[in-house]
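A single protein chain has been omitted; all remaining protein chains appear in their positions.
Each chain gets a letter, A and B, in the order it is written, and its residues are counted from 1.
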Amino acid sequence: MKRFLRVALLIMRKDLTVEARSRELLLTTLFFAVSAVLVFAFGFVRDGRPVENAAAGILWIAIAFAGTLALGRTFERERYHDVLHALLLAPVDRPAIYVGKLLGILVLLGTVEIVVVPLVALLFQAPLLRQPLLIVTLLAFGTVGFAAVGTLFAAMLIRARSRDVLLPVLLYPLTIPVIIAGVRGTAALLQPEADIAMARAWIGMLGFFDVVFITLSLWTFEPVMTE
Amino acid sequence: MPRSLAHSTSNGVADFDRVSFIDVSKYFGRRRALAHVSFECEAGEIVGLLGGNGAGKSTVLGLAATILQPSSGQVRYGGRSREDLGLALNARIGVLAHELQLYPELTARENLEFFASLYGLDQGVDRAAEALARAGLMDRGDDFLDGFSRGMRQRVALERALLHEPQLLLLDEPFTGLDEGASMALIERLQALKTAGRIVILSTHDFEIAEMVVDRAILLRAGRLTTMAPEGGSLRDRYRDVTPRVGDAGGSG
Partner (left out) sequence: MTQRLFLPLVVAATVVFAVAPLLIAWAPYESTMGLVQKIFYFHMPSWAAMFVSALVCGVASAFFLFKGHATGDRIAAAAAELAVVFGLIGLVTGPLWARKAWGVWWQWDARLTMALVLWMIFISYLLLREYGGPGSEKLAAGVALFGMANVPFVYWSVNVWRTVHPTTNVVPTLVPGMRIALWWSLAGFLLLYTTTMMARVRLESQRASLDRLYRDLDD
C-alpha cells in the first residue's frame, strides 16, 4: 500500500515537473477554456444579458472540453518515445500508474478552474460567493468524476488509432451524469433563491459516481492495459 | 492476465539462469508473427536474433519481456512461468527498446532518478549518478535529452534499462544509428554483463556486428527458426547458405 502511494505520487510529481517547466498543457488548456467560454457567450447572451442558467452550463461545458484536451495531451507525453511501455514493464502495480496520472490531471484541471470559474461568474453575473463551500465541493466531485473516467479511457486509447477523436466520442456519453449533475447543481446554487437541498442531492450523486467509477477504473486498468 | 498482487509486496527475488521458449507461436489476428519457436538462452550468454524486417525478432523480444503473451506455447524463466513469478519477474528484466523510452522534457539525471524510484531501488540518486558515470555523461547529466546526439541518448537509455541490474537484458536493434565508437562502447558493456552472468538477447540485422558480439545466433525467417550450420565460415556466409535470397527473408514488416 505504501509502495502503491509512492509510485502514484512519483508519477504525479514527474508530470508536474514536466508541466512546471513547459507550462504547455496549463497555458493551452486554460486559453482553450477561456475561448470556449467566450464562444458560448455569443450563443447565450441576448441584448447584453445572459439567458437564464447560462453560467452553469457554460462553465461545465468549458471544463469538459478543456479536460478532454488536457487528458489527450498528458497521455501523448507518455506515448512519445514509447515511455508508457517502460512504465508498464516496471515492477509496480499498474493501478498506481493510473492513480498517478489521475492526480496529475486533477492538479492541472484544478488550476484551470481557479481561473475559469471566477471568470464565468464575472462575465455572467453569477453570485459565486453565496455558497462557496458547496460550489467548491460540487466542482471538486464533478472534476474527479470526469477525470477518473477520462484518465482510464485516455490511457487505453494510447494504443488505438484515431485516438484524438475517439476520446471525446467515448468520454462524453459516459460522463453525461457528471455534466448533468454539475450543471443542475451549479444552477441550483446560482439561481435567485438557492436550492441547497437540490445542490446537496447532486453532490451526493457525484460522490457516489466518483466512488463507483474510481473503483471500476482501478479494477479494469490492469486488463485493458495488457497487450 | 491479472498480475498477482502478492508478488509486489513480498520483495521476492526471481532469479533464473535460463530463458526457454517452448513451442511458442504468436498470432495477431490471422497474421502469424511467430510459429512454433523453441530455443534456450543461458546465463553468461549473448544471443543474437538475426533476420530481416518482419522476421519476428521484435515479437520474440516482446514475448520475453512479457509485453506480449504467446498465442500458444510457453516462455519460461528458469523453469517458472511469468504467472508464477508475478511482478518479481519484471524487476529482473531490462529492456532497451527501439524507441528511447525516456522523457525528453526531463534531464538525463531526472530520467534515471525517476526510473530508479519506479523500480523501488534504494539510493536512487546514487544509482542515477553511477549510471551517468557509466554512460560517460557526468558533465551532461543536467542537460535535457533533446540536445543529446543519438549515441548519447542511446547510452542513457541503456543505463536506464540496466539501473535495476536485470538478470535478463533484451535489446531491440541496439546498434542502429550508432557510430563506430559508440558501437564499440556498447559491445564492451555487453561483454561485461556477460561476464557477470547475465542473459543478453539482442536483435540485429547487421551481421558484422553480430559476428563481433554474439556467442550464438538464432536465425528467424517469416516467424520460424531456421537452422544454420553451427560452425564454419562467417555468419553472413552461413546465413546466405540457408536463405536463397536475403531480400526475400522477411515479410512486409
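Just so we're on the same page, a residue touches a chain if its C-beta (ideal position, glycine included) is under 8 Å from a C-beta of that chain, and two chains touch if they have at least 3 such contacts.
Everything numeric in this text was worked out from a predicted model, so none of it was measured.
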For the full complex, which residue in B:18, B:36 or B:134 touches the chain that was left out? B:36
Out of A:120, A:149 or A:203, which touches the unshown chain? A:149
Omitted-chain contact residue, chosen from A:27, A:114, A:136 or A:216: A:216
Residues on chain B facing the left-out chain by the touch rule are 1-2, 25, 27-30, 32, 35-36
Absent chain, residues of chain A that touch it: 149, 152-153, 156-157, 159-162, 166, 169-170, 173-174, 176-177, 180-181, 184, 198, 201-202, 205, 208-209, 212-213, 216, 220, 223-224, 226-227
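By our rule, only the chains that are shown with their structure count from here on.
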In the complex, the residues of chain A that touch chain B are 3, 6-7, 10, 14, 17-18, 21-22, 77, 80-83, 85-94, 222-223, 226-227
Per the touch rule above, chain B residues touching chain A in the complex are 1-3, 5, 8-9, 65-69, 87-91, 93, 95, 97-106, 110, 114-115, 117-120, 160
